[in-house]
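Here the structure comes first, spelled out in structure tokens, and everything after it is commentary.
The complex is shown incomplete by one protein chain, all other protein chains being positioned as in the whole.
Letters are used for the chains, namely A and B, taken in the order the chains are written, and counting of residues starts over at 1 for each.
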Amino acid sequence: MQLKRVCSLLSLLLIVALLAACAPAGTPTPAAGDGAAAGGAKPEKLRVWIQWGDNPAQLQGLFDKYTAKSGIPVEVNAPVEPDKILAALSGSEPPDIIVLSGGENVKSLAKENVLLQLNDIINSSGINLDDFYPAPMISCRQGDKIWCLPWGTDVYALFWNKDLFEEAGLDPETPPKTMEELVQFADKLTKVDENGNLTQIGFIPDFSWSHTDLYAALFGGFWFNADGTQVTLDSQPMIDALKWQQQFYTKYGADEVLKFTSAMGDYMSPDQGFYAGKIAMMVDGEWQVGPNFISKFKPELSYGVAPFPPPASHPERANTGVVQGTVVVIPAGVKSKEESGKLLAWMQSADILAEEMVANSNLPTTKAAAADPRFKQIKGFDVFINLMASPNTTGMVTTPITNELGEALGQIEEQVLHAGAEPEPLLKEAQAKFQPMLEAALK
Amino acid sequence: MEEIAISTPLSAEEIQRQHIRRRRLAAIRRGIGQLFSHLLILAMGMFFLIPFFWMVITSLKSDQDVFRTPPTWVPHDSVSVVIDGKEYPLYHVQIDGQTMELALVSVAEGRGDFIDPADPSKTYPQVRMKFATQILRVGLRWRNYIDAMSRATRPGLGVNFWTYFRNSLVIAFFTIAGTLLSNSPVAYAFARIRFPGREALFIFVLATMMLPYQVTMIPLYLFFNESLHWGDSFLPLIVPAFFANAYDVFLLRQFFRTIPEEMADAARVDGASEFDIFTRIVLPLSVPVLAAVTVFTFLWAWNDFQGPLLYLTSPQNFTMSLGLQDFKSQRAVAWNLLMAASVVFTIPIIIAFFFAQKTFIQGIKLTGLKE
Partner (left out) sequence: MNIVSKAGGAFRLKRPAWNKRTRLNFWIGMLFIAPWTIGFLAFTVYPMGASLVYSFSEYHMRAPLQWIGLANYANLFQDKLFYTALVNTTYMVVVGVPLTLLLSFMCAIVLNIKVPGQSIYRVIYYLPSIVPTIASTMLWLWILNPNSGLMNMFLGAFGIEGPNWLKDPLWAKPSLILLSLWGMGGTIIIYLSGLQDVPVSLIEAAELDGANWWQRLLNITVPMVSPITLFNLITGVIGMFQYFAQAYVFGNSTAGAIGSPLNSTLFYSVYLYQTGFQFLKMGYASAMAWILFFVILGCTILLLKVSNRFTYYSG
């Protein structure tokens, strides 16, 4: 009995495994070392990995155009978990191009010798660096060395719900003009029911994620100095930025606010706090005005969008933004630098870049692409294009320790905003830890 | 005297009646006890059972139904009508105090255009959406399973959940093959071959079970990736299985020792080699334990997360443990599809369990009752 059963189980497994192995799933078998064409010949395919990627079909369609032009098939893998990118970069057969969601890891990857320095490729493939907007280039530069090129970018602005403004007796067409006014507006837009529970909230500073970089910029600073040689975590702008955010929590009780936000739905769903009318103002990016967000999940929402207001004491800081977004890198271990370089140059050509950015409603990073008329057709997009081009807008300064510092700052934000801690001692402590770390890493 | 005379005949009856009553009482008491036991076992069992049900129920819900608060026990699906070959969702719309069943044609900026499905010429343009609620009816959405399995999450790579299913199977198959092939001779040696130092070495083998995976993780990763260039292939997951491990050696040895030695001795007298005894006598008698090892190895390989997480980088090579992440985009989770995929992920194990239930339990006991 037992024997029979076991034998049948085993043979069943064998048959299924064999069947599965022969199944025409249309995927290449993953034998290591296959397909490495001899140097000089055309590669049989190029592999592009894109960390960000809500719409892989559209991305594949875009790169199919390169195949049509060059005859080389391009295989797009999107989205990719960050851990996998690291493993692939260090592996023996890295993809030919990797598109990272942000530039924060670039310097530490460069330090690990897994990235190709792009200066030569840029020179030889005719990419015009002068055409790039300066702000998104900041995270790619390290002195004269260029480790990545931006491929579209993001900038954040203030969204407000016009219906809720009207209900609260505010002019639905006028957003707050200063950060102080925003606090007053938020107060008017917050509702508490008879049991003391929040039912609507005016503004949550770290919704849907942290925006400390933007607030710090509005207060005149950042957590690194401009050339990335100093940690400035305990600078006044950082302290101000955290304190300003903290008040939104302390006023109604951090626990109450957290309870309220935890009951809201996913970011990409009709129940997202702002879409659902539970939050009256939010900070979010340019993709919101595109086809995949508000108009997909909550087409009935009546909203406005404007640059985030400056502090009253610094009206000259109006139109401030912090640019951060997608960058392209080439792994150090690619088979053919030349082929990767060609593909990179193609990706940066004005019409391709514009097409990709229009499709997902992201900001184009070259002036040539930004001139594309299609961007004018997206309602509200001009707010973001103007913001990126604004002289007050900066990029994220990155260093080899951006990652660790980011983790630590995230902790501090949680402690200050959600647990009511004083920002100054925490920032000082982190400053003392990270300044020597940065010095060591830059050696 | 009189009393006795009267009571004696009664007493016999009484005794019998009492006896019956007592038996009945005992039966009732036992019945109540059993009922109570059943209730207790079931009540505690709910903790184990309900999440299971919830997995299946969620896997049959429609997108709109998944996020309803409070959640519903019965899956609901949206209702749509086909008008002129196009499919439109149905809504309850309040117009002039009346509720009508209308089909939604398009929606933008807070207003929707509706038509009457009974009479498509009747249109209701620019209705404010706050007066419309989508109609949901009880219905099992089996399509979730098709969507979950065959949706190409990465069109450029031709990868869908079947790819992951197949990869998991292939890895499990070779891991099982390697485990059986490599562990049984080692266990045989420890059970039957009287070589000097055997007992000490065996204790040493057992002691290696205590080594945390993390101590070898980083050098092994670098060794497989940088030295052997095995990154992004199944090899780092499969090859180690071909080199015995303490756990299975122990399991097999315990069983081999229960096989009567006389048979082997008789064969030895006839000039059989150790290899002959091992393959012709011991192995055929050890099918139950080999089955246990097979099932446990299958379970382990099917379940493994950290190995694939470290070594597999391209989606073409992902196993199901990694592939489940596909149903989670950056900020949203398709819970119904995720649960459907989880059910598919779980089913082979449930099948294996019912196929070899005894073996399963036996194996657990065997490993649990060490020395």
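Here is the rule we use: a contact is a pair of C-beta atoms (placed from the backbone, for glycine too) under 8 Å apart; a residue touches a chain by one contact, two chains touch by 3 or more.
Small disclaimer: the values here were computed from a predicted structure and weren't measured.
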item: Sole residue of A:Val114, A:Ile127 or A:Ala241 that reaches the chain not shown, by the stated touch rule; value: A:Val114
item: Option touching the unshown chain, where A:Ala57, A:Leu258 or A:Leu442 are the choices; value: A:Leu258
item: Omitted-chain contact residue, chosen from B:Val249, B:Ala264 or B:Leu312; value: B:Val249
item: Identified contact with the non-displayed chain, of B:Pro71, B:Pro125 or B:Pro284; value: B:Pro71
item: Footprint left on chain A by the chain that the document does not show; value: 82-83, 86-87, 90, 108, 111-114, 258-259, 262-265, 271, 332, 403-404, 407, 410-411, 414-415, 418
item: Positions on chain B where the hidden chain makes contact; value: 34, 37-38, 40-42, 44-45, 47-52, 54-55, 58, 66-71, 181-183, 185-186, 188-190, 193-196, 198-201, 203, 205, 208, 210-223, 226, 240, 242-245, 249, 274, 278, 299, 302-303, 305-306, 309-310, 320-321, 324-325, 328, 330, 333, 335, 338-339, 342, 345-346, 349-350, 353, 357, 361, 364-365, 368-371
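Heads up, the rule we're going with is that only the chains that are shown with their structure count from here on.
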item: Distance between the centres, which are taken as Cα means, of chain B and chain A, whole angstrom; value: 36
item: For the chain A and chain B complex, residues of the former touching the latter; value: 2-3, 5-6, 8-10, 13-14, 16-17, 20-21, 23, 25-28, 30-33, 52, 54, 56-57, 59-60, 63, 74-79, 81, 83-84, 87-88, 90-93, 208, 265-269, 271, 295, 299-302
item: Touch list for chain B against partner chain A, complex; value: 67, 107-112, 128-130, 152-160, 162-163, 165-166, 169-170, 172-173, 176, 225-226, 229-235, 287-288, 290-291, 294, 298, 309-311, 313-317, 325, 329-333, 352, 355-356, 358-359
